[in-house]
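All protein chains but one are shown at their positions in the complex.
Chain naming follows the written order as A and B, and within any one chain the residues start at number 1.
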Amino acid sequence: MRLELRGISKRFGDFWANRGINLTVEPGEIHALLGENGAGKSTLMNVLYGLYQPDEGQIILDGEAVKFTSPGDAMAAGIGMVHQHFMLVPVFTVAENVVLGNEPVKAAGLIDAKQARRLVTEISERFKFDIDPDAYVEDLPVGVQQRVEIIKALSRDAKILILDEPTAVLTPQETDELLTIMRELAAGGTSIVFITHKLREVRAVADRITVIRLGKVVGQANPSDSQTEMASMMVGRQVGLQAPKPAAGPGEVALKVGNLSLVSASGGGLLQDISFDVRAGEILAIAGVQGNGQTELVETLIGLREPTSGLIELNGESLAGRTVRQILDSGVGYVPEDRGRDGMVGGLAISENLVLDQFEYPPFGRYGALDYKAINSNADAQIKAFDVRVGSPNDPISTLSGGNAQKVIVARELSRELRLLVVANPTRGLDVGSIETVHAEILAERAKGVPVLLASTELDEITVLADRIAVMYRGRLVGIVPGDTSRDALGLMMAGVEQGKALAAVGAALPDQDDSVEGDLA
Amino acid sequence: MTSSNPLTPKDEPPEGSANRSSASPASGAAPAEPPPGSGPVEPPPGSAPAEPPPGSAPAEPASGLASQPPLPGRFTIALKEILSGSWLLSILSILLALLIGAILIAASNVEVQKAAGYFFARPSDLFAAIWDVVSRSYAALFQGAVFNFGADTPVRAILPITQTLTASTPLIFAGLGLAVGFRAGLFNIGAQGQIILGSIFAAWAGFALHLPPGLHLLLALFGAVLGGALWGFIPGILKAKTGANEVIVTIMLNWVAVYGLGYLLTLDAFQRPGYNNPQTPAIDPNAQLPLILGPNYKTHLGFVLALVAAGGVWWLMEKSTLGLKFRAIGMNPDAARTAGINTDRCYVWVMMIAGGLAGLAGSAQIQGTERVLTSGIAGSFGFDAITVALLGRSRPLGTVLAGLLFGGLRAGSYAMQSVTNSVDVVLVLQSVIVLFIAAPPLVRAIFRTPDPEAVRRLKVTARAARQAQLKEVGR
Partner (left out) sequence: MTQTGSGLLQPAPADQFGPVIPGPPIVRRPLALKVPVAFAGLTLLAVVAFVFGSDAGLTTRFSLASETDFFQLPDFAVPTRPAATVLAIIMAGLTLLAFQSAAQRHKLGLWLPSVFGLAWILSFMVWVIAGKTSTWTIPALLAASLSLSIPLVFGAMTGLVCERVGVINVAIEGELLAGAFLGAVAASAAGSAYVGLIAAPLAGMLVGALLAVFAVRYWVDHIIVGVVLNVLVTGLTSYLFSTVLKSNAGLNRATQLPKLPIPILGDIPVIGPVLFRQSLLVYLMYALVVGLQVMLFRSRWGLRMRACGEHPEAADTVGIQVNRTRIRNTILGGAIAGLGGAFFTIEMGLAFNKEMSAGKGFIALAAMILGRWNPKGAVAAALLFGFAGELAQMMGTMNTPIPSNILLMIPYLLTILAVAGLVGRVRAPAAEGTFYRS
């Protein structure tokens, strides 16, 4: 099926998410939509999928203009989409998720379960997915959930498949498998729109590349173009190699974690016997596919969860079992991974968010009363120091863009003397400029001799920042390797392969030359 | 959701507040289309503003620069601002409710029904009958709540307004308590039970103890606070320790309090000697709240205390560290916990403060108005207080004004009964007001008033345009 988008514009209030976008996807083509976070790729695809109505422009399928008022229309027209955040109901089985909205029914509206199962098995076998149709989605690893999404789209005879940042949750090896599947599908005549900001994947699989910046198409690229060229096009300015981080000068062991285990309330194991330490002036990265216990580890360190057993010591002082308040007060700074949920209170003012974990203490609070003079002058100083673009410090923080909100959070955490900095996915969803700022701030703390624990699902980010990398898999630590370990070895470890075997499998622990530019773009 | 599939907010278009507690999961994603029909939708009261409501501004040509809209005058903007404000919204909601009440009164009136029976013969009779009963009803309501024009003495004439003050006192107290809870994200339906416990404690301290003036009053007041706070403590601690939903627990505790009071009133220690119906002995004069407008009126010191409490709640919520914690928890408990705020302890504090204030509503009943404890002591104050806090948008001043309004409706309803045969039309008014207040787009659609978000955008555009003009001139 041939897809053509003509002059698509979409705006939210004063903000143009898409403006006059033209795009053509030929049958059997893998068309990459390249752009950094916030460029408007997802909005465009949501327009195509009928989730949003375009303010202007036309969608043309095989020469005929169509209008989608709901995803149902788009699906009926043969468009399928695998969303960045999976659209699967966790408490449903695979089969139930696949047939939802398209159920085979028997009499009285009862679902034909046998037929539903067969649908899953058929497609699953065609692509060697090996998926149990009766498994509950919430019990499946993220990579498998993605395959369920693909089955769901294919079961509805999708002629055009939209994949929105599909590799964000995969190990490098799983990514390669996905790329292979994409090629197979394309060879079978399915058109694929592949949304990503990762240049290497684009070069590996795309037939054509359209680059989007600030809601507009800024040009086409060829898979043979160099990564630097594409990067400049995507970001809109020259993006050079990021200067290599200064050599590490690790000092004494500051954070010591020993045999840490965590069991959930329902008895499931979340963390299993985790031991590592972080030295002063060192960045230890926790790598792993999302959902392998990194979140739980960080939340345990920060006191949000109480460890079931094991020790956590900061400069010889035990932190295990302390409250968040006590841990913050002992000099731990924390930048949470989900800033909207854990990092800020959207309805409170920027100035209040800048003292969110300090307002009880002088100069901001005295004898239970708030000193708004001190809070406001602190806000002015921090906003200036971190170059946060705000209307007024008294506006709710929810009015800020992602990058600026993250700067507020980082500013808050770095505004005091730290003895340990814990950051989790600190650049998720940020544009390149903000990513550079945040990375520079983290490296600055390292230079000051602060030990840094960085949990990140982005290998690119890890290879830029980490001095050492600890890889997690299913709540366990697979191993700790040097910061320049190759992606392939890290990828194997992220899939649970032991350190020694992983290193042996890729030949040697050579640094991967190809990654430097992407690392910069994260 | 599972930890493997967290619904992290997407950042494409500008990030909105991802207030998980009350906003939709959809608000974490990019803003979508407005709901079908009229204007954009506002988040429910108490939640952080979500995305700027999209789609209400007129579309501009996509190609080239945005065309410059005609510059709106300052006066136009000011007018639109007034028309889009929440005060106007409240007033319009009240008017709508009065209209609906009028329809109800007219429809249920025998004369009106009779006139409707021969409508085609003489339609004017119907309209006359409707006008007659509706105007008489609302006139009675006004005269019963504010000023009695037909009274023979000045003392009688202003009696209604003092009755309004008296009736509003427990509403304000309990409404303040609920407001604190709402802002901390706790849906406390338990004011009724907390009032009952407050009145039990106050009554016991009032009739069983015999203390010097002043001290006795204070002790009874303290008892009321203690009783209410105790009944607030239970859902608070259960929520903190077990995650029990406070809505369910407080609803259940209301009934436990009702039966508990019923049980106490069967005890000899709580029976007023010489009376057949269950009621306690009257409390000592020393424990009674003094009448502040003289012996002719029942308005008591409790009303002043309620105003003081409103000031206290304002300070607590806006100027104290505890209040900032409460607000943070109400808007985003996860972020509050991550910032080191002990949310569990705060839940307990919030519920105890809410309960204590509701307990004072009980003391206003016992020490101010009723003087004896009966099974009906709390009336429906606890449930009415919910609507008071909602109408007052959980702000102290708003709660006081809403308390006065509903106190007035309550006081006036008895006068109105002579026309309508029922006091219950007031319940209808009350609930309809709150429904409209809670759904601003509905009221805006009915009255076609501008949407505040559109007005805000208009202001921004106008300011920018004006600045651009100034620059031109400067050059």
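FYI, a residue touches a chain if its C-beta (ideal position, glycine included) is under 8 Å from a C-beta of that chain, and two chains touch if they have at least 3 such contacts.
All of these numbers come straight from a predicted model, not from anything done at the bench.
The shown chains contacted by the absent chain are A, B, with contact judged over the whole complex. For the options A:Ala65, A:Val105, A:Ala381 or A:Ala440, the residue in contact with the chain missing from this view is A:Val105. Residue A:Val478 is the one among A:Ile21, A:Val257, A:Ile397 or A:Val478 that touches the chain not shown.
Note that of B:Gly243, B:Pro290 or B:Gly376, the residue touching the chain absent from this view is B:Gly243. Across the interface with the omitted chain, chain A contributes residues 49, 51, 70-73, 75-76, 81, 83, 86-92, 96-97, 99-103, 105, 108-111, 113, 138-139, 152, 261-270, 272-273, 291-293, 296, 299, 304-305, 308-309, 342, 473-476, 478, 492, 495-498, 501-502, 505. Residue positions on chain B in contact with the hidden chain: 1-4, 6, 22-27, 29, 31-37, 41-47, 104, 108-110, 187, 189, 234, 238, 241-245, 247-249, 251-253, 255-256, 259-260, 262-263, 266, 334, 337, 383-384, 386-387, 390, 420-422, 424-432, 434-435, 438-439, 441-442, in rising order.
We take it that only the chains that are shown with their structure count from here on.
Separation between the centroids of chain A and chain B, computed from CA atoms only, is 42 Å. Residues 1-20, 28-33, 47-49, 51-55, 57, 59-60, 62-63, 319-324, 327-328, 331-332, 334-342, 453, 457, 460 of chain B are the ones that touch chain A when the two sit in their complex.
Across the complex, chain B is touched by residues 7, 9, 11-17, 19-20, 37-43, 46, 51-53, 55-57, 84-86, 88, 90, 138, 140-142, 145, 290-291, 295-296, 302, 304, 323-325, 327-329, 334, 336-338, 340-348, 352, 356-357, 359-360, 365, 368-370, 372, 396-398, 400-402, 405, 428-430 of chain A.
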